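Note that this is a trimmed complex: some chains were dropped, and none of the rest were shifted.
Chain naming follows the written order as A, B and C, and within any one chain the residues start at number 1.
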Amino acid sequence: MSNSFGKLFSISSFGESHGKLIGVIIDGCPAGLAITAKDIQKELNKRKPGGNPASTSRREEDKAEVLAGIFNGYTTGAPICLVIWNRDIDSSDYARTRFLPRPGHADYPSYVKYGGFGDYRGGGRFSGRITASFVMAGAIARKLLKIIRIEVMAYAVEIGGIVARDMEFDEIRHKIINNPLGCADDEATHRMIASIEEATNQGDSLGGIIEAVAIGLPAGIGEPVFDSLDAELAKGLFAIPAVKGLEFGIGFEAARKKGSEINDPFTIENDKMATNSNNAGGVLGGMSNGMPLIVRVAIKPTASIAKKQQTVNISEMKNAKIELKGRHDVCIVPRALIVVESIMAITLCDFALRAGLIPRIIK
Amino acid sequence: MSNSFGKLFSISSFGESHGKLIGVIIDGCPAGLAITAKDIQKELNKRKPGGNPASTSRREEDKAEVLAGIFNGYTTGAPICLVIWNRDIDSSDYARTRFLPRPGHADYPSYVKYGGFGDYRGGGRFSGRITASFVMAGAIARKLLKIIRIEVMAYAVEIGGIVARDMEFDEIRHKIINNPLGCADDEATHRMIASIEEATNQGDSLGGIIEAVAIGLPAGIGEPVFDSLDAELAKGLFAIPAVKGLEFGIGFEAARKKGSEINDPFTIENDKMATNSNNAGGVLGGMSNGMPLIVRVAIKPTASIAKKQQTVNISEMKNAKIELKGRHDVCIVPRALIVVESIMAITLCDFALRAGLIPRIIK
Amino acid sequence: MSNSFGKLFSISSFGESHGKLIGVIIDGCPAGLAITAKDIQKELNKRKPGGNPASTSRREEDKAEVLAGIFNGYTTGAPICLVIWNRDIDSSDYARTRFLPRPGHADYPSYVKYGGFGDYRGGGRFSGRITASFVMAGAIARKLLKIIRIEVMAYAVEIGGIVARDMEFDEIRHKIINNPLGCADDEATHRMIASIEEATNQGDSLGGIIEAVAIGLPAGIGEPVFDSLDAELAKGLFAIPAVKGLEFGIGFEAARKKGSEINDPFTIENDKMATNSNNAGGVLGGMSNGMPLIVRVAIKPTASIAKKQQTVNISEMKNAKIELKGRHDVCIVPRALIVVESIMAITLCDFALRAGLIPRIIK
């Protein structure tokens, strides 16, 4: 079940970018959770294009529909099926580029893997659009986490090489609400926007770094050695097409430090165990340590760019050029924030169920 | 089964650092693979302490023993059980520090998670020693990969902030054989050793970065969207205690580049599809693209250091100091190379079986 | 993922009896299989009510719709989503009996398990209607099995205590095509029909026994010791609501025989290994032995009957009576044949993929 993720709280993604729909099944959600299509729509809207300067396409709003598993406003314990019907699709350009795999895109390996039978229109299963299914499932996961007071939040810390300054979570939570890029640093945001505009004019694209944090996670969450907290989260995050790397806490920086510099000393804070610093990013030995869980995700620039690129016609096996039309995001970081947040929420929800933190029936 | 990894080629780790043994079960290995305890020992020896300047302890050699699944020199198709009996263990110091969780170590979250029932001696299940089980399983995985001509190789590219220069795989393969740190750059190695000696004298520790590469992987390996090549590899690698981050290809650097700079253009090379560069690190959309698969893993400095550190006595909930005795590795990078290599081999073996590349009976 | 079944060829069932739809996701189907909604409809029609004397309800025909995973007439390798939209539903009677669990039905345990949040209309997830999702998935599984020349067939061997005589597979295959009960014995069929009519008049219901057979299975299929052929098939078959028992080959009769009477002697037939008898039902040690795989499934009488029954009002915890209206099948055996056949096909398809018998791309 390679399109499924999670052990007790599991999601299964299906649908294609230019097919009839994008959907998700959530299996294992406790019964009795109050949820409406509106709750799911609210999260989904955070992923919609057009809401930020990095996204120029103006596609109609995606609309979440509940097909199963919710009855009279509550989850039933049965599998929940949520879908978005694809509308107003123009797949004409894809026939033209069908045998011209886009550099940096899944086109080529998927052509080999599926023998050319894959739905190539709009990237098919390998479109960023697939992540809308994660967001719908994430809406439910977040509602469950709220019950046990776990908060999940993602924000942009770097776009096109411009780095936001370090800030406290309370400030970040407040500042990102109205920021067009989901970045807490207003000053950096201005420069990021300028950079995005420049890339737009060049027919190019930009990458960035998303930081996601979970606050309120008790110590001991995660199932080592293989289903550890960082391992499962990493697995989930790599389902997001553009992710090329991730790190917990100070991450790669740890490689350059000494043990005495990065070991977070334990201390007692409000009669509770805490650490003076959080270089570990809240995870030790694959388990949460009670401090905020912090992961940083490297997002590569959108592969689909307007600039002419070198490729190979795989039906004729001849060198060729590809020039993409259509409206692609210049930088997906702002829209990917809710996706990263959703994967984190889904992963934590599964762990919370495994740890017995969430009851089987919500009352 | 949180101590298991893999779908068709699965490994299950068991045993404790200071218990009777460290072991692994390999379930799903095809029948008919010629393998001996010697083959496994050869890989295991690469992990042994004392072979490099970063490792000062002089423990007796670990010896692999086959308990099940191999008959008359061949795998039988039944679960393979490999173990190392623990010997000459001195657990006396651990009783002293039982309630003093080491900063940066799994001691505290595991104490919470298992209610204090865990085997605390030598870190129990949370010792780096557990990775010996991965290495034993990796020995079998590598033998299987050799049949389908997939090579896996790991080497140190950074230790204590000292970065090795970029080199071709052919040169790397040749140079690392006799390098004491498993680094291909002799000049950098000298400086790394000096840095290790300095840290040793300070009672401190160092981290580093390991790069691992798989050569010969055909395109289309990986099972998106969730069991993708990078996702499964990431999950496996985070089972190694000191890993704090990882990246594929140019990884985090991608966040700072433009699409036109990092999209690897396709081209025809020897009548085969190839890319002019390999910024993707061999993985696109969660599937191999036929180019070398490259992952870089951030290893934090060893948490157990000789320097006095601040902690909390968790039985009394009072601030306390901890000072560790015993012989801990100053930098685990050299010994971790074979561990990273093993996890990569195990992961690829599982994918190769899922893709039908390895037959069920080896002849 | 308790609503999923299968390891490499997996199906996930969703939807409710009186909700919007009944659906299934098939994950792991090779790319390139030619399939149309018509192919699926053909199998689904075998489950439709009204086609046999044991089924009196006249509900509109269920119509299969492909929502994802099939493109231009071929499977793409992506998850396949098939649904039936529920229509013309009258749920009015269920509100009346909501707190009156039907004897012999899942009403009571599901009420406890899901805290009363379950969709009670028409039995919700615990309706026989759910098995339509198995049939849709089975249609695909059977197409795959046909490629490797494995035939799956199910037929009624007992209804209401009337036992069909033993017959050869070739005769059975021919005779069941037009038999209204899916029974190969015409004479027994007459008596079965009389028995069904009697039960109908009494407001009662009947059970029966279904035999299913797979022909063409090579030896060595099954993954002992836990994922064995009989074990997985048993697990799958118990997802059919009315199943209360099953047996392979002579099954329970084996308990009354001596070893010398039931051990099937090996012999050479057309230069191939065979057995003189097939008491084992084609499975030895959890693996196929090359002979036809034979399983018999005990189907209990429909729980929903017109007769007044004793129950408890679970909201008031008082003894009560229940009298069901509506049109329930008197005996589900004829409609369940295609369901049993489908589960067998799905299970064998998964094993065939695990054994490498079916290629990843169908050409």
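As a convention for this text, a contact is a pair of C-beta atoms (placed from the backbone, for glycine too) under 8 Å apart; a residue touches a chain by one contact, two chains touch by 3 or more.
Quick caveat: nothing in here was measured; it's all calculated off a predicted structure.
Because all chains derive from one sequence, the complete complex can be expressed as a copy number, which is 4 in this file against the 3 shown.
In this text, only the chains that are shown with their structure count from here on.
Using the contact threshold fixed earlier, the set of chains in contact with both subunit A and subunit B is C.
Farthest from subunit C, judged by the mean position of CA atoms in each chain, is B.
For the touching copies subunit A and subunit C, the fraction of interface residue numbers used by both exceeds half; the interface is of the same-residue type.
Rounded to whole angstrom units, the spacing between the C-alpha centres of subunit A and subunit B is 27.
Remark: subunit B and subunit C have CA centroids separated by 46 Å (rounded to whole angstrom).
The geometric centre of subunit A is 39 Å away from that of subunit C, both derived from CA atoms.
Annotation for subunit A: residues touching 2 or more other chains are 2-4, 13, 113, 125. Interface of subunit B with subunit C (complex): residues 7-8, 354-356, 359-360. Touching subunit B in their complex are the following residues of subunit A: 2-5, 13, 101-106, 108-110, 112-113, 125-126, 130, 158, 160-161, 199, 202, 204-209, 218-220, 222-228, 230-232, 234-236, 238-239, 241, 243-252, 254-268, 271, 273, 275-276, 279-281, 284-290, 296, 298-305, 307, 309-312, 314, 317-319.
Taken in their complex, subunit C has these residues touching subunit A: 1-4, 6, 10, 12-16, 19-21, 23, 25, 27-28, 31-32, 67-69, 71, 74-81, 83, 113-115, 117-119, 124-125, 360-361, 363.
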